[in-house]
Each structure stands twice: as C-alpha cells, then as structure tokens.
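Please read the structure below before turning to the comments.
As you look at this complex, bear in mind that one protein chain is not there, while each of the others sits in place.
Chain naming follows the written order as A and B, and within any one chain the residues start at number 1.
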Amino acid sequence: MADYSIPADLMEALKNKFPGLEIQENRDVIVPAADLIPFMSEIKDNQDYAMDFLTNLTGADYKDRFEMVYNLVSMTHGYTLMVKVRIEDKEKPEIPSLCPIWGGANWQEREIYDLMGIVFTGYTGHPTRIFLDDNFQGHPLRKDFQWQGGREA
Amino acid sequence: MENIFIGIASSLRGFFSGLGVPDLYNDIIMLVVKLVSILVFILVNALWLVYMERRVCAFMQSRLGPIHVGPKGLLQSFADIGKLLGKEIILPKGIDLVVFLLMPVLIFVPPLLIYAVIPFGKDMVAVDMNIGVFYLLAVASLSTILFWAAGWSSNNKYSLIGGMRSVAQMVSYELPLILALLGVIMLTGTLNINQIVNAQNGIWFILTQPIAFLIYFIAGVAETNRTPFCLVEGESEIIAGPYTEYSGMGFAMFFLAEYANVMIISAMCTVMFLGGWLAPFGLDFIPSWLWFFLKMYVMIFIFMWVRWTYPRIRVDQLMGFGWKVLVPLSLANIFVTGVGMYIYRAIGW
Partner (left out) sequence: MKTQTYSLNLGPQHPSTHGVFRIILELDGETVVKATPVPGYLHRGIEKLAEARTYTQVIPYTDRMDYLAGMLMNWGYVQAVEKLMGIEVPERAEYIRVIVGELSRIASHMIATGAYGGDIGALTAFTYTFRDREYCIDLLEMVSGSRMTFSYFRVGGVADDLPGEFYPAARKFLADLPGMCDEYDGLITGNEIFQARTKHVGVITPEMGINYSLSGPTLRGSGVNYDLRKVRPYSVYDRLNFEVPLGKNGDCFDRFRIRIEEMRQCGKIIQQALDQIPEGSIQAKVPKVIKPPVGDAYAEVESSKGVYGCYLVSDGSPKPYRVHFRRPSFINLGYLAKLCEGWKIADVIAILGSIDIVLGEVDC
C-alpha cells in the first residue's frame, strides 16, 4: 500500500510548533487537549499541510481514559493524518468542539456525545443527543454500560 | 344500433303514458331514469377506469398489473371496493366531523351535475341547455371547494397544504381553461353543446383551434389534479393531500371522483374539439354514441400516458406556467381567432 502520511520534515516542523505533540511510529499524532484547536487550525490553514477534509471523528473508551480520534485528509496534497487526543478525566470528559473549524464535525460530535458521553464545548447547540431519546439514561458505548438482555461484553 | 338508447327511452315513455300517467309526471319519471342511468354509467366507468389505469400503468412500467381476480383481473376493482367497504372509517382527533364525513359524498355532486349536459350521442343528452358550456364551467369549479373543505376539516397540515394547493391551482388554471374554450365559442357563436358538436360537421375544432386544444388539455390535466400537476395529492411530498386522513370507502370515493373528473375532461375535449359523436370520414355505420366513447377513451388513454411518464412540477413552477404561459397564450389565441374570423369573412370563405 502506498504511503499517504505527511513527510517527516513537515512533521518535524509541527513538532517544533507544538512541543506537546507526540508522534507515534505509524505517524499518528497525539495532541494535548489544550492544543487541539490551535493545532487543527494550523494544519488546516497552513498550505503546507492543507488538511481541509475531516473524514472521521470518533472516540474510544479505555480503562484509564477516553480517546478522541480524528482522521484528516488533505485534498490538495493527498496526505492523511490520524490525530488522537487523550481525555484523562473519566468522570467529566470534556473537549473543545471542532465545529468552528469544520462543519462536518457537528453531527459526528453529536453522535459521540450521544453514545460516548464526551461533552464538546465552545459551540452553541452542543451537547445534544442525535440518535437516542432525549430522556435516555447513560451513554451506551461506554464500557461500563450494561443494558438489559445484552450479552456480557 | 344508432337509436338503441333513444329507443329504450321513448318506449319507456310510451309505456308510462299507456298506463295513464299524466305528461308532467311522465317527464319527471323520465328525468329520474336518465339521471339514474348516468349515475350508473359514471360509477361503472369509474370502476372500469381504475382497472384500466392500473393496467395501462403496469403496461408502461413493464409490469402485469391486476390479473388474478376474475378474467384478466377485470373484477379487481370490485374486490377492492368490497375490501374498502369492510374497512373501518377512522375519525382522527379534532376534525370537523360534519364536513369531514360530508365531503366524500359531495365530491360526486359536481361530476353528476356536469354529465346532465354532455351529449353522449346524437340526441342523447339529458338536459339540452342553451347555456351548456357556461353551466358546465360553473359547476366544474365546485369540486375545488370540496377538496379544500376536505383538507380543512381533516385537522392535518398535509391535508391543509393540499387543500390550499388545490385552490391555488384552480384559480390559476380555470382561467386558461375557459379562455381556451372561448375560441371555440367564438367560432360557433353558441353556448349550446349540441350545436357546438353539430358545428364540427365539416372540420373538427382541433384542426382550427389546435392551440386552444393544447391549452385546454394542459389545463384539464391540472383541473383533474393528475401528474404532472398532481400537486394536490403530491404523494411524495404531502402524502395524499386532502385525502390523507380518509380511510376505507371515504378514500375510495375521492379516488372514484377523480376518475369521474377525468372522464368529464376527456368528454369535454371530445365534444369541444374532437367532433363529439360525429363520425369521421363518413364512417357512420358505427353508432354515434360508440364514436363518442371511442374518442373519450382515446383522450383518457392520453391522460394516463401523460400521468405515467412525467414527473411532478413544483408549486411555484405551476403558478408561473399557468399565469406566464397559458393565460397569455390563450389570450393570444382569442386575438388570432378574432382576426382570422374577420379575414375569412372578408375573403368570403
């Protein structure tokens, strides 16, 4: 399979700009939650990266943390990038919303709030449920959610 | 064959006067007989048209359509009516009960009234009125009020939108419809339908008034709320328009009334433009009423053909088309007709 990740020198430049950045060996990057908005704005607006297409936005519930996963694509350069953000607070997970940067984040963030219970801040209308009933208790994709009749995960 | 229906009528009349019934009562009896036979005629035709529509539609959609009930599926409509009669009539909350229940019944009144003046064959008209066309146009507009009332009483927004659309459509398409007929009336100088038919002895008005025919046909499709002007029902937008809340036989009545209206528009096309019951090319061994039916059914088939081919236009396009295209065109047609008449007269044709 061809390699579509961002070239190493560009990654280096990013690393210099955001010291909190952690680059994994498969070139996924882990961004501190505080840096998320500046980082995303940078790689979207800087024409060297031009990551203008937010393909996928999701989250995962690990034992010690929540993890947000963002998959970005550059329409001009063809780069792809997976950005991860760790949310250490298991009780009240919060992360800034990407809606001001990408309109496409809106529904995906609502889905993650609905199913995972991660609260996205900084955007009016968030958080609202999208699939489940407004009176539904809990967030089903969390690992501690056990529903009646469900198989033991 | 030619005089079969007239013969039945006169022998019936003779039978009653033979019994010593006074002339006045005899007239009344004959009128009732005529109207009842028209009623039966409409209902049987409507049932047949439901079947025909389904077959024609299936033919155009590369399907078979109803084939199982009765020979070639001919009894399908009766089976459907039987089923619908057995259905519960659901009354939604908050409806205007009297209006809601009255509308499916009243919807048949305008078609019935109209059939009184349509000549089905030579001398086969229930009421030979000297203002036939005028009467017909006046009565035909009535059904819009019924659609609107059905939509209004249903306490459903889809029904209301449908009802409102029906009114808007009537207002903008009644005008070209009447203006198109005006061309014919100018040529004949009469409002009597029988005389209009007789005036087409030499040449059908579809040849002298082709634009009027086209306008009348288009406006007629709009009047009967069929595709591409089926905004009133608009099943992909507003479910079924005014009929949304009707169930069982109530719905079926609207459905049958639609076919009665299609028949009227086709019959009017026939009478006004296709020479009514006049036989073309001197083929008068075929009785006049059969000619009338043939022509009417050709028109009905074209209606169905159009319906199953075209998509639906949008409500603002409908208005734009009515007011910006059809009305000016029909006015122009009247102008041209008038000028043409004077030219013909001047050259003494």
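Here is the rule we go by: a residue touches a chain if its C-beta (ideal position, glycine included) is under 8 Å from a C-beta of that chain, and two chains touch if they have at least 3 such contacts.
Just so it is clear, the model here is predicted, and its values are computed rather than measured.
Trainee: Which of these touches the unseen chain: B:52, B:161 or B:269?
Mentor: B:161
Trainee: Which is it among A:23, A:37 or A:60 that touches the chain not included here?
Mentor: Hidden-chain contact among the options goes to A:60.
Trainee: Could you tell me which of B:103, B:179, B:238 or B:299 touches the chain that is not displayed?
Mentor: Residue touching the chain left out of view: B:238.
Trainee: Give me the subunit B residues in contact with the hidden chain, please.
Mentor: The missing chain touches subunit B at positions 57, 60-63, 157-158, 161, 227-228, 230-231, 234-239, 308-317.
Trainee: Suppose we count only contacts with the excluded chain; which residues of subunit A make the list?
Mentor: Spelled out for subunit A, the touching residues are 1-2, 4, 52-56, 58, 60-61, 69, 71, 75, 78, 80, 82, 102-108, 111, 115, 129-132, 140-141, 145, 150-153.
FYI, only the chains that are shown with their structure count from here on.
Trainee: Averaged over CA atoms, how far is the centre of subunit A from the centre of subunit B? Could you give it in whole Å?
Mentor: Using C-alpha averages as centres, the distance is 63 Å.
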